[in-house]
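Working notes, structure below.
Every protein chain except one is present and positioned as in the full complex.
Residue numbering begins at 1 within each chain, and the chains themselves are lettered A and B in the order written.
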Amino acid sequence: MSVRHISLRSDNMKPILEVKNMTMDFGGLRAIDSVDLSIEKGQIVALIGPNGAGKTTFFNCITGIYTPTSGDIYISPNGESDKQERINGLKPNIVTRKGLARTFQNIRLFTSMTVLENVMIGCHAVTKVGIMGAIFRGIKTKTEERFIVEKSYSILEKIGLAKYVDELAVNLPYGAQRRLEIARALATNPFLLLLDEPAAGMNPQETMELDELILRIRNTEGISILLIEHDMKLVMSLSEKIYVVDYGRKIAEGTPEEIRHNSVVIKAYLGEEIGEECDA
Amino acid sequence: MTAKHEIRKSIIASIWFMFLTFPIMVIKVNTVTNTIEWRWYNMALVGIGIFFLSMLWRYLLKKKEEGGKKEKKAGLSLIQRLLQEKQFALPGMVIIAVITIIFPHIFSMYQTNIMISALIFVMLGLGLNIVIGLAGLLVLGYAAFFAVGAYAYALLNLHYGVGFWIALPIGGILAALFGILLGYPVLRLRGDYLAIVTLGFGEIIRLVLENWNEFSFGPSGIKNIPKPGFFGIELSMQATTIYIFYIVVLLVVFTIFVINRLKNSRIGRAWTALKDDEIASQAMGIDKAKTKLRAFALGSTWAGMAGVVFAAKTTFINPASFTLWESVIILCTVVLGGMGSIAGVIAGALLLILLPEYMRDFGEFRMITFGAVLILMMIFRPGGMIEDVRKTYKFEK
Partner (left out) sequence: MDFEYFTQLFFGGLTRGSIYALIALGYTMVYGIIELINFAHGEIYMIGAFTGLIISSVLTMMGMPTLAVIILAGMAAIIYSCAYGYTMEKIAYKPLRNAPRLSALISAIGMSLFLQNYVLLAQTSDFLPFPSLVPEFKFWEPYSHILTTPELMILSTTVFVMILLTFLIKFTKIGKAMRATSQDKIMASLLGINVDQVISATFVVGSATAAIGGILIASHIGQINFYMGFIAGIKAFVAAVLGGIGSIPGAVLGSFVLGWTESFFTGYISSDYEDVFAFIFLVVILIFRPSGILGRSQTQKV
């Protein structure tokens, strides 16, 4: 366990993502009700809760797809306290450029593109050739193109998808598609990766590989991770901190050990299921 | 058994269509002389025609369904392979270049003029292809930008004596500005709304040109627009035509060059991504509005330049040259040729413009055929005649 959980926290550092008192209303429906959350540099944090608890909405608020009704979202890419920045209401593409990358619960790959091209799109955020550059294709453009292709390929190698490079993304097996989403997100050079149910629909073998992959991303790239997941085994083994939401409210937060024995959480999940699964 | 079944289906279809087309195809009322003409032969024609067409229809639909089950990215067609093979592509291009260069010298001026019109439509098709084929935005008022270019040259020349070569970029830029002006507010809209709004915009431009006499001289249009100058030398009628021909050819080559570059670039990939999934694209850092607007502006630029060339070629323009039907024809060239495919759009434009010119009898059936082509292409070959093949990227392992 101790190898898995490393804490890089020191006292004068700010969390890289700090959500304060965030609320999101849809008409009369309160999907998220004053939720706080913070992630330290290098942490793996999980956001769990029953279906419809507002987890994906939470992601959408952070990544700019929705603008929260109230509350604040701050980021601080290196955890330096003087460089905190509020990102509420920024457009999704700007949020991505600031270093928050995400995957989607219902896989959203670019279906007409190959695996490599999907990752190349991820590089869009970190490159900048425009119309004129594209038309004249000077040295700068050529270098950038080469950089994009090479970077994308090396990410695919790291994620273990190199053998599929020129396949159409839609022709990949399901588990590989989920990993491709992660690869694509990594190409944007994030400091925080938001994974929305990355293990959904995977078999135990694939889930195990995913567990290992997520750890590797954190350990070698130093990218922090926030994940939504229903697979409790994965959540418990990976995360250093767990937030539990239900009906849009945060009902608990703590280490996996604390969450495992939290009676409110167990109740929210309707009974003993969670306890059993974790003991197994 | 199945044959009997098929024949029965076809008979039902043919009876249904005979019923359906009865009042419009068979009866013709002359309201002046108060007589009725009964055209029963039309009913027979429909009956027999539909019998066979419905068989063909069901056969093709079945084939399409079977084809759909197969893995995507099957074999490339002959033309696609020819285009990709270096040893064929290069000599092929040389041949095309030679034919193009000698074309106006071996064919009559009449033929050359038709070819110029066709090439203007190639330019328009390629321009619209940026918007529809690459960025996936259905624009139905494309002729409006064409009009902007044409009127820009005509009016600038009339009032300020601006020449062709200066008007060419101005026309392009002006059309691009119109594109941005329209695009900025409407690009947030979903695809089908965008189609209608651009259609509306096209009609607005045409109606304004028709009604605002002080500005555009209304339906009577603008006459005596000068042809492009050649370093101040007076050219004969024939020489001017040849000159314009070469100008259009150069512009087409330039267009192909630019689109080819754009297609395989960061911008081009962003367009494809937006076409596939807007939300995922934004999550990858693509600025939706800006990227779409770029496609819009670029597409309009080409329409504007084509407009300038058109005005210089015909020396007379009026709003009737920029109706919705021009927009639809351009759309047809893109859809028939293959959305996104440069070779396809060129082939589509040449076919759609040249064929009716050389088959005069076919003339009146032109629009109805276009309509049928749009439907049939969408159902049976949505990728067009020459389907777009995307570049595969090379990398060092």
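Keep this in mind: a contact is a pair of C-beta atoms (placed from the backbone, for glycine too) under 8 Å apart; a residue touches a chain by one contact, two chains touch by 3 or more.
Everything numeric in this text was worked out from a predicted model, so none of it was measured.
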item	value
Of B:15, B:29 or B:359, the residue in touch with the unshown chain	B:29
Hidden partner chain, touching residue among B:3, B:106, B:237 or B:368	B:368
Residue touching the undisplayed chain, where the options are B:47, B:200 or B:229	B:200
Candidates B:20, B:93, B:320 or B:359 - the one touching the absent chain	B:20
Footprint left on chain B by the chain that the document does not show	16-17, 19-21, 23-25, 27-29, 31, 34, 36, 42, 61, 64, 132, 136, 138, 140, 185-186, 188-189, 191-193, 195-197, 199-201, 203-204, 207-208, 211, 279, 328, 331, 335, 364-365, 367-368, 370-375, 377-379, 382
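Throughout what follows, only the chains that are shown with their structure count from here on.
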item	value
Centroid distance [mean C-alpha coordinates] between chain B and chain A, Å	43
Interface residues, chain B side, partner chain A - complex	71-73, 258, 261-262, 265-270, 272-273, 275-277, 279-288, 294, 298, 390, 392-397
Chain B partner contacts - residues on chain A that touch it in the complex	63-65, 91-93, 96-97, 101-102, 104, 108-114, 116-117, 120-122, 124-127, 129-131, 133-137, 141, 144-145, 148-150, 153, 165-166, 168, 170-171, 184-185, 187-188
